[in-house]
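Only a single protein chain was left out; the remaining protein chains are all shown in position.
What follows is chain A.
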Amino acid sequence: MERTRLRRQVALTRQSLFDQGFLDEQFIQLEDLQDDANPNFVEEVVTLYYRDSARLITNIEKALEKNSLDFNKLDGFMHQFKGSSSSIGAKKVKAECTLFREYCRAGNGEGLPHLSVQGLNGFAWIHTSCRCTRTFQQIKKEYATLKRKLEAYFQVVRQAGPAETACWPK
(Lines give C-alpha, C1' and ligand atoms only; values in the text may rest on other atoms or scores of the structure.)
Protein backbone atom coordinates (compact mmCIF):
# COMPACT_ATOMS: atom_id res chain seq x y z
CA MET A 1 0.00 0.00 0.00
CA GLU A 2 1.07 3.51 -0.74
CA ARG A 3 0.60 4.60 2.85
CA THR A 4 2.79 1.87 4.25
CA ARG A 5 5.47 2.55 1.67
CA LEU A 6 5.47 6.26 2.52
CA ARG A 7 5.56 5.52 6.24
CA ARG A 8 8.53 3.28 5.74
CA GLN A 9 10.23 5.95 3.68
CA VAL A 10 9.72 8.48 6.47
CA ALA A 11 11.22 6.09 9.00
CA LEU A 12 14.20 5.26 6.79
CA THR A 13 14.91 8.90 5.92
CA ARG A 14 14.71 9.85 9.56
CA GLN A 15 16.99 7.03 10.66
CA SER A 16 19.58 7.89 8.01
CA LEU A 17 19.74 11.46 9.30
CA PHE A 18 20.70 10.09 12.70
CA ASP A 19 23.00 7.39 11.38
CA GLN A 20 24.93 9.80 9.19
CA GLY A 21 25.44 12.10 12.14
CA PHE A 22 23.40 15.03 10.89
CA LEU A 23 21.07 15.03 13.89
CA ASP A 24 21.44 14.16 17.55
CA GLU A 25 19.07 13.36 20.45
CA GLN A 26 18.04 17.00 20.75
CA PHE A 27 15.99 16.46 17.59
CA ILE A 28 14.17 13.62 19.34
CA GLN A 29 13.25 16.06 22.09
CA LEU A 30 11.66 18.26 19.42
CA GLU A 31 9.69 15.31 18.10
CA ASP A 32 8.46 14.59 21.64
CA LEU A 33 6.99 18.07 21.77
CA GLN A 34 4.93 17.43 18.64
CA ASP A 35 1.41 16.31 19.42
CA ASP A 36 -2.19 16.91 18.36
CA ALA A 37 -2.10 20.44 19.73
CA ASN A 38 1.13 21.14 17.81
CA PRO A 39 1.06 18.83 14.81
CA ASN A 40 3.82 20.62 12.87
CA PHE A 41 6.01 21.66 15.75
CA VAL A 42 9.25 20.19 14.43
CA GLU A 43 8.91 21.73 11.00
CA GLU A 44 7.94 25.11 12.49
CA VAL A 45 10.94 25.23 14.79
CA VAL A 46 13.34 24.15 12.05
CA THR A 47 11.92 26.81 9.73
CA LEU A 48 12.36 29.39 12.47
CA TYR A 49 15.94 28.25 12.94
CA TYR A 50 16.80 28.60 9.25
CA ARG A 51 15.22 32.02 9.09
CA ASP A 52 17.14 33.39 12.08
CA SER A 53 20.44 31.69 11.41
CA ALA A 54 20.52 33.10 7.85
CA ARG A 55 20.87 36.50 9.47
CA LEU A 56 23.67 35.31 11.74
CA ILE A 57 25.53 33.78 8.81
CA THR A 58 25.39 37.08 6.93
CA ASN A 59 26.79 38.86 9.99
CA ILE A 60 29.64 36.38 10.29
CA GLU A 61 30.44 36.68 6.60
CA LYS A 62 30.63 40.44 6.86
CA ALA A 63 32.84 40.18 9.92
CA LEU A 64 35.16 37.75 8.10
CA GLU A 65 35.52 40.05 5.12
CA LYS A 66 37.17 42.76 7.18
CA ASN A 67 40.91 43.23 6.90
CA SER A 68 41.51 42.88 10.59
CA LEU A 69 39.37 40.24 12.20
CA ASP A 70 37.57 41.04 15.43
CA PHE A 71 37.82 37.61 17.04
CA ASN A 72 35.69 38.59 20.01
CA LYS A 73 32.84 39.66 17.79
CA LEU A 74 33.18 36.55 15.64
CA ASP A 75 33.16 34.38 18.74
CA GLY A 76 30.02 36.14 19.94
CA PHE A 77 28.16 35.52 16.67
CA MET A 78 29.34 31.94 16.57
CA HIS A 79 28.23 31.39 20.15
CA GLN A 80 24.71 32.43 19.19
CA PHE A 81 24.77 30.34 16.04
CA LYS A 82 26.05 27.30 17.89
CA GLY A 83 23.41 27.66 20.60
CA SER A 84 20.68 27.90 18.02
CA SER A 85 21.97 24.93 16.03
CA SER A 86 22.33 22.71 19.08
CA SER A 87 18.76 23.46 20.15
CA ILE A 88 17.43 21.76 17.02
CA GLY A 89 19.99 18.95 17.18
CA ALA A 90 22.17 19.95 14.21
CA LYS A 91 25.11 17.74 15.17
CA LYS A 92 27.61 18.37 12.37
CA VAL A 93 26.94 22.11 12.26
CA LYS A 94 27.46 22.31 16.00
CA ALA A 95 30.78 20.42 15.77
CA GLU A 96 32.11 22.78 13.10
CA CYS A 97 31.04 25.76 15.22
CA THR A 98 33.04 24.43 18.16
CA LEU A 99 36.10 24.19 15.92
CA PHE A 100 35.56 27.72 14.67
CA ARG A 101 35.38 29.07 18.19
CA GLU A 102 38.61 27.32 19.11
CA TYR A 103 40.30 29.13 16.25
CA CYS A 104 38.77 32.42 17.36
CA ARG A 105 40.16 31.88 20.82
CA ALA A 106 43.54 31.03 19.32
CA GLY A 107 43.36 34.28 17.39
CA ASN A 108 42.95 36.02 20.72
CA GLY A 109 46.03 34.36 22.11
CA GLU A 110 44.21 31.71 24.14
CA GLY A 111 43.02 28.24 23.21
CA LEU A 112 44.86 25.67 21.10
CA PRO A 113 48.29 25.16 22.67
CA HIS A 114 50.07 24.25 19.45
CA LEU A 115 49.03 27.54 17.89
CA SER A 116 51.39 29.55 20.08
CA VAL A 117 51.28 33.24 19.31
CA GLN A 118 54.54 34.22 20.98
CA GLY A 119 57.29 35.23 18.59
CA LEU A 120 55.35 34.16 15.51
CA ASN A 121 52.76 36.85 15.82
CA GLY A 122 52.09 37.81 12.25
CA PHE A 123 52.27 34.33 10.83
CA ALA A 124 50.14 32.72 13.53
CA TRP A 125 47.51 35.39 13.12
CA ILE A 126 47.21 34.92 9.38
CA HIS A 127 47.19 31.18 9.92
CA THR A 128 44.30 31.50 12.36
CA SER A 129 42.26 33.77 10.16
CA CYS A 130 42.68 31.41 7.22
CA ARG A 131 41.54 28.56 9.39
CA CYS A 132 38.54 30.57 10.56
CA THR A 133 37.51 31.33 7.01
CA ARG A 134 37.99 27.73 5.93
CA THR A 135 36.08 26.38 8.90
CA PHE A 136 33.30 28.82 8.18
CA GLN A 137 33.05 27.53 4.61
CA GLN A 138 32.74 24.07 6.10
CA ILE A 139 30.00 25.30 8.46
CA LYS A 140 28.04 26.78 5.59
CA LYS A 141 28.37 23.54 3.67
CA GLU A 142 27.06 21.43 6.55
CA TYR A 143 24.32 23.96 7.20
CA ALA A 144 23.15 23.86 3.57
CA THR A 145 23.34 20.07 3.43
CA LEU A 146 21.26 19.71 6.57
CA LYS A 147 18.70 22.18 5.23
CA ARG A 148 18.35 20.19 2.03
CA LYS A 149 18.01 16.90 3.87
CA LEU A 150 15.49 18.25 6.35
CA GLU A 151 13.39 19.79 3.58
CA ALA A 152 13.33 16.43 1.81
CA TYR A 153 12.42 14.72 5.08
CA PHE A 154 9.55 17.10 5.84
CA GLN A 155 8.26 16.65 2.30
CA VAL A 156 8.03 12.88 2.74
CA VAL A 157 6.39 13.40 6.16
CA ARG A 158 3.75 15.63 4.61
CA GLN A 159 3.13 13.13 1.83
CA ALA A 160 2.73 10.28 4.28
CA GLY A 161 -0.02 12.26 5.99
CA PRO A 162 -0.70 13.33 9.57
CA ALA A 163 0.50 11.35 12.61
CA GLU A 164 2.99 9.52 10.50
CA THR A 165 6.26 10.47 12.10
CA ALA A 166 7.85 7.21 13.14
CA CYS A 167 8.11 6.53 16.83
CA TRP A 168 11.21 4.58 17.61
CA PRO A 169 11.41 2.78 20.92
CA LYS A 170 13.74 4.82 23.09
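Definition applied: a residue touches a chain if its C-beta (ideal position, glycine included) is under 8 Å from a C-beta of that chain, and two chains touch if they have at least 3 such contacts; residues count from 1.
The rule we apply is simple: contacts and distances are computed from a predicted model.
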item	value
Protein name as given in UniProt for the chain not displayed, "TWO-COMPONENT RESPONSE REGULATOR", "Prefoldin subunit 3", "AP-2 complex subunit alpha" or "T-box transcription factor 18"	"TWO-COMPONENT RESPONSE REGULATOR"
Contact with the hidden chain (one of A:S16, A:Q29 or A:Q137)	A:Q29
Touch criterion as defined above, residue of A:D19, A:E44 or A:E151 at the omitted chain	A:E44
Interface with the undisplayed chain - residues on chain A	26, 29-30, 32-33, 38, 41, 44-46, 48-49, 51-52, 79-80, 82-84, 86-88
